[in-house]
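Heads up, the thing below is written out as structure tokens.
For this view, one protein chain was removed and the others were kept in their places.
Letters are used for the chains, namely A, B and C, taken in the order the chains are written, and counting of residues starts over at 1 for each.
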Amino acid sequence: MSLRVLVWNEGVHEANGSPANIAEYYPEGMHGAIAAGLRRLLPDAQVTTATLADPEHGLSEEVLAGTDVILWWGHVAHDQVDDAVVERVKEHVLAGTGLLVLHSGHFSKIFRSLLGTTCSLAWRNEGEQELVWTVKPSHPIAAGIPHPLVIPRQEMYGELFDIPDPDDLVFISSFAGGEVFRSGVTFTRGKGRIFYFSPGDQEYPVYQQAEIQQVLANGVRWAAPAPGDRQVPGVTNPPRQWLL
Amino acid sequence: MSLRVLVWNEGVHEANGSPANIAEYYPEGMHGAIAAGLRRLLPDAQVTTATLADPEHGLSEEVLAGTDVILWWGHVAHDQVDDAVVERVKEHVLAGTGLLVLHSGHFSKIFRSLLGTTCSLAWRNEGEQELVWTVKPSHPIAAGIPHPLVIPRQEMYGELFDIPDPDDLVFISSFAGGEVFRSGVTFTRGKGRIFYFSPGDQEYPVYQQAEIQQVLANGVRWAAPAPGDRQVPGVTNPPRQWLL
Amino acid sequence: MSLRVLVWNEGVHEANGSPANIAEYYPEGMHGAIAAGLRRLLPDAQVTTATLADPEHGLSEEVLAGTDVILWWGHVAHDQVDDAVVERVKEHVLAGTGLLVLHSGHFSKIFRSLLGTTCSLAWRNEGEQELVWTVKPSHPIAAGIPHPLVIPRQEMYGELFDIPDPDDLVFISSFAGGEVFRSGVTFTRGKGRIFYFSPGDQEYPVYQQAEIQQVLANGVRWAAPAPGDRQVPGVTNPPRQWLL
Partner (left out) sequence: MSLRVLVWNEGVHEANGSPANIAEYYPEGMHGAIAAGLRRLLPDAQVTTATLADPEHGLSEEVLAGTDVILWWGHVAHDQVDDAVVERVKEHVLAGTGLLVLHSGHFSKIFRSLLGTTCSLAWRNEGEQELVWTVKPSHPIAAGIPHPLVIPRQEMYGELFDIPDPDDLVFISSFAGGEVFRSGVTFTRGKGRIFYFSPGDQEYPVYQQAEIQQVLANGVRWAAPAPGDRQVPGVTNPPRQWLL
């Protein structure tokens, strides 16, 4: 069965035409650009999109039951995401659905709920050059990515990034102003694999950059669950002799 | 300044006299036994106790502001812990207060909120022998602990224990029935250090055992924050030239 | 290009017919049984074998240059493996070749050289039941493996296993005598992925067990390097302006 990928974007910047250049950089929305990149690089995958404005934010139980990996982009509307939907997404992640959290999604309800920390960071939006350095070249997410990956103009995200120690630290970024950021980190929660990747912003055409699309495609492949049951880990009460 | 330690116990088993032998094993409650062990091993520490029945569960802002390390025991009354109090404790942990979560506290609101997973596990209460093996002997929490530490009778907790990868795996337990459990694990959330230790139960005199008390004292010392600010990590927006 | 897998076995137990039942359990040698399992489960892979008695132990530069993943079984002849060959294998692992180290291979020169510790452990050979518990169900090596995997008779390996903290702890075993062991652990060294798996012994038909073969096949797939350069990480001396 082919990989089923859902690109979720709150879609508010696009709907409001703010910033002004978003329609130029992302005529189909950021989710459209991300989905197009995935379709190019993962031709066998079924890639769909959903936004906040959709019924149940496009994240109904039926949709989630048919999804292997979710990408999540949010920024100005984190609080408008319904708590029940967040809880539903969390259940699916704990049961094995992969999750890629992008850029300002660090403050999304789903990410903070899975990580348990504030996920706060330093930021500055002056269009600085970002250099994305690979520090774990054996990781599948780093396959084929230049060292460094150069993003000409980008918002700065800097340490301290208040996250738990990641399972794997794949990328560290530096910015023209001197800050550093753990820009590519993986986590496991329940049976679900999570990849946070910080590059990408509504003001810059980062998601149109081929190397960025490659990172996302690598991330989707890595986060996809193995075939098998998709149950949230649960309590069991085995009898004593079952193994003897 | 001496270390300020707060032993929190829901105290419901003790109040209800259930199980019947709890008053025999723990005449001052489990919190009383734990506190006594800490006072013996950490004579310079100020050790106090609090329970669910206290106003604000004994976890007012004033109390928390004067606490360096909290130990948490809960079982049948997790749901009765007020969400606002849990949020307050979480803020303090993220700001640096140490937290030791004990035994059935794996299902407490505070632990699940900090870890982001279900924290579910396998269990069986037949008074089996538990062997606690040290797998990271360099860790301060393992200092002076026998290998294995033998607990004559104890509830079985078994894998799969649905937790994120810990920062450090200090102890692994086996049970007479053949199960294994990651029984001593550490985490960091924000500036706070967290140690989960599974031995200990309302039906067995585990907290009266000297080696168990030593583990808890080691854990308290390890989890205590360094002197310095006790602020939750927050967002900053530094100007570009600040470092040049 | 198909995956190229080399199963290396010192082959001394087989050559000496010791223990007596080895020819019964492993008529083609342990390497033969392991290779057969891999061919069954990875039909597209090219699986070959080599032993200590082969010229250059079957690990010439030419062979290694054509290998993606090596499995390593050794026991009584670790010291007879030529240091130059060990160094050659190490170079290839650091450059990206995957390595699975099996059972008594914990004391091989290649494993100790890559890990930096003594790799010592507790052991007892009385044919005890081993239970292999999955503690990271999201890991590809655990896909499709029962929880627990039951090995009816096996040598006991117990903690303290003197290894560095692994990247991932996939399996923990318990034994009838009460010991525990981190029986499935992964490491990264250079660009190479390493998986140590403790079940398997010259006295028991462990490598004939289908679930064990599945673990090894999963491990081979996981350890295989991504396409790309196969250079050992090296020193560079970049000019200052290269990124500006």
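Here is the rule we use: a contact is a pair of C-beta atoms (placed from the backbone, for glycine too) under 8 Å apart; a residue touches a chain by one contact, two chains touch by 3 or more.
Quick caveat, the model's predicted, so the values are computed rather than measured.
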For the full complex, can you list every visible chain touched by the one that's not shown?
A, B, C
Kindly state which of the options A:G11, A:G98, A:P137 or A:P225 is in contact with the chain not pictured.
A:P137
Among C:V12, C:L94 or C:A226, which one is in touch with the chain left out?
C:L94
Among the options A:V12, A:V180 or A:A226, which residue touches the chain absent from this view?
A:V180
List the residues of subunit A that touch the chain left out of this view.
129, 131, 133-137, 147-148, 158-161, 165, 168-169, 172-174, 176, 178-180, 182
Applying the definition given at the start, please give the residues of subunit B touching the unseen chain.
96, 129, 131, 136-138, 140, 143-144, 148, 150, 167-168, 188, 190-193, 225-228, 233, 243
Touch list for subunit C against the chain that is not drawn
94, 113-118, 120-124, 126, 128, 158, 160, 162, 164-165, 167, 176-179, 187-190, 232-241, 243-244
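Operating definition for what follows: only the chains that are shown with their structure count from here on.
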Among the chains, which one keeps its Cα centre farthest from the Cα centre of subunit C?
B
Looking only at residue numbers at the subunit A/subunit B interface, is the share used by both copies over half or under half? Answer same or different.
same
Chain centre separation (subunit A, subunit B; CA means) in Å
32
Gap in Å, rounded to a whole number, between the CA centres of subunit C and subunit B
37
Multi-partner residues of subunit C (each touching 2 or more other chains):
129, 131, 136-137, 148, 168
